[in-house]
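First the structure, then my questions, so here it is.
As you look at this complex, bear in mind that one protein chain is not there, while each of the others sits in place.
What follows is subunit A.
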Amino acid sequence: MSRKLKRSILFWLLLSPIVVVILFPYAVMTISALKSATEVLNPNWWPSELRWQNFPEMWQTSGIAEALANSLYVSALSTVLTILVSIPAAYALSRYQFAGRDLFRQFLLVSQMLSPIVLVIGLFRLVAGAGMIDSLNVLVVIYTAFNIAFCVWMLQSYFSTIPRDLEEAAWMEGASRWRTLIAVFLPLAVPAMVVTAIFTFINAWNEFVIALTMLRTEGTYTLPIRVFSLVAGRYTVDWHYVMAAAFVASVPVAILFAWLQRYLVRGLSIGAVK
């Protein structure tokens, strides 16, 4: 046996407990989603028949299509908005010395600390006072605001690794500061922007407490709230439909994420420690 094969077997053995625990809920979800309404109440692992029709039935009755659209809208819009306001701020922090620079950084630190849940009472008053409860756009603005700190921080530590010489060379050749930014600087910063965008998107996609508080009618529910509403405060829960819904809500993101995760390791490591 080659040395690498031996190591591989050893490493997989060491990892196996955590891998089992990670995969366990997926297995439960998948198997439960394929059981019939009566069989789902039996804690057997293998169903007697695979009920694929659970998926179309759930799709018809649970309103998950609408929730999927709402989640996509909120997550995509807040990602774009976050990146748009974070890039200039990060650029300012990495390229200029200015009075108030440290103050701004401390403000970002505090806003990172104050997650939405700590402020939920105040946010609710703010939104209710403006008569904007039940609006998806309110979620977009709130998610953007809470993601700014992390994004600016990640982007500025990445920006600081981009050598100034490149920009200075462009200025020497007569390019304006603006043109240099667009043609030289930003293309180099694409990896960092992709990583922060993935982060913001996942955060918005998964956010729970603000959506739970601000959304009141089923038509505006995002995915986590929609699936939660299938479980919470009900006397009987159709667990086979709930698991089918959870499957639909999780697996596409998991696949997308599996494809993108290698960018995260590099991006985070540069961002995490300046």
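Just a few scattered comments:
Keep this in mind: contacts are C-beta pairs under 8 Å (C-beta built on N, C-alpha and C of every residue); 3 or more make two chains touch, one makes a residue touch a chain; residues count from 1.
Basically, contacts and distances are computed from a predicted model.
A single chain of the complex does not appear, and UniProt lists its protein name as "Sugar ABC transporter permease", one of "succinate dehydrogenase", "Sugar ABC transporter permease", "Extracellular solute-binding protein" or "Transcriptional regulator".
Contact with the chain not shown here comes from a single listed residue; of A:M113, A:M172 or A:V190, that residue is A:M113. Among A:V74, A:L136, A:A170 or A:V242, only A:V242 touches the chain that is left out of the view. Touching the missing chain, out of A:V19, A:L50 or A:L166, is residue A:V19.
If you put the missing chain back, the residues of subunit A touching it would be 4-5, 7-8, 11-12, 14-15, 18-19, 21-29, 31-32, 40-45, 84-86, 88-89, 91-93, 96, 98, 100-101, 104, 107-115, 117-126, 128, 141-142, 144-146, 148-149, 152, 177-178, 202, 205-206, 208-209, 213, 223-225, 227-228, 231-232, 239, 242-243, 246, 249-250, 253-254, 256-258, 261-262, 264-266, 268-270, 272-273.
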